[in-house]
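A short write-up of the structure that comes next.
FYI, not all chains are in this one, though none of them got moved.
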């Protein structure tokens, strides 16, 4: 690969990681102030802060590579839905399946199940990325790994607590996992930029992490007395820029102030 | 009567009352009311700022705002803990909030209508809160005083961040400056009212002064706040919406206009623009979270039962 191609791959790869962090942060931040108990409100906001921090570091690195007028904020606020490379899993509302314009209550079970499924991936992923040949990424990975470990522990605790809690909480958690599990298929189907990033020693072969992810999921769900839901069905393609109907609404809200004042400094 | 005298003597000597110490029932009740009201204010106060988290116009500001709201929730936690040392549970206090028997700071019953409100809340609302709270760091009740020391430190940080947000906006586009001015116009008078009714009309103050819970009068604090804020507004380049605001060299203070106390009391008594939305949101969050709390309790009970069985 020539230098230009490597940079393109690197940018796509960093954006994918950054968009994951930002989009999940945006979803989880909707709980800020309205969580089920104050301690958890704070714990989730703390994780949201970590995710915003990860997104900023990743976007800053993209901005450094791309130069010109690109900043972390142009990347967050002035790209449209098809430019985002996050997993579809992370853009879904915190509720059982519904279309984006059908308003509904948020579900803490869906939020925690998602945090669990995602951080169970990110712990081994950041771990492996510490060996990335792109040193700034390796450094971000080292920092993010610590955070992801805490996120995983927090989410696992809640999955166990809610799965092995009351009948209602058990049913809700099972429904949450049944809903979300098929979206995890996107983890294992590499995009071109991921394959190229692996070849260049920049990225990690995510499919290779599947056994360790699966082991984490199975062990936690067993402890939670939950069935491991099927992960068959439609394979989402968010990292290819093909999203659900939900991302458009998420971005419209997130970007509205920034876009109403193009060029402003905040 | 001896206990009473010893208690008052300790306070008069600027000593601290601790949870295990004897205290008059009225003192205990006053403190529970005040500390829990303060705790509720921190929690309800998360909502007007929470309103801008998903729309913060830069990632840096989003992070700062999240951290700030997290601090407020943390203050709520310290304060609930301080109240619990007086023999109530957090659940009881929350029940009082949700049923409308406990109050929270009325300032949070106003809406946050543009991004600059986030900065103005930091600068003016937190600024006024600090003014009110600094004397509480010397409050006679130890746990409350210690909580306030930590809280005041963080609030000062929030105030500086809010002011810095506004400075940045004032150096920006005309639209940004207009947003700041609009926010200042909407919040200024509400912040002056935060110090409570004029001393001439204040009911609780005298007893609280004697007990070392309150140390400076409403009007004194309000004047201090005005005197501190006017120069900051000048540096910022915003106009405070009070034509009577003017330096009075004789008094050595700024004079200012009349607060609309009728509007203040309307809001305190439930008729502000957002009272129902704030409380309705807390009630909904509490109700929506019931299954989570129940599950956590059920799970803990299962764990204990299993540990017990294993030990047997």
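Just so it is clear, A and B label the chains in written order, and each chain counts residues from 1 on its own.
Just so it is clear, contacts are C-beta pairs under 8 Å (C-beta built on N, C-alpha and C of every residue); 3 or more make two chains touch, one makes a residue touch a chain.
Small disclaimer: the values here were computed from a predicted structure and weren't measured.
Per chain label, the copy numbers in the complete structure file are A x2, B x2.
Keep in mind that, in the parts below, only the chains that are shown with their structure count from here on.
Averaging Cα coordinates per chain places chain A and chain B 35 Å apart.
Residues of chain B that touch chain A in their complex: 43, 46-47, 50, 53-63, 66-67, 69-70, 73-74, 76-77, 80, 115, 165, 168-169, 171-173, 175-176, 281, 284-285, 288-296, 298-299, 302.
Interface residues of chain A facing chain B in the complex, by the touch rule stated above, are 22, 26, 29-30, 32-42, 45-46, 48-49, 52-53, 55-56, 59, 72-73, 76-77, 105-106, 108-109, 160-162, 164-166, 168-169, 172, 253-254, 256-258, 261, 263-266.
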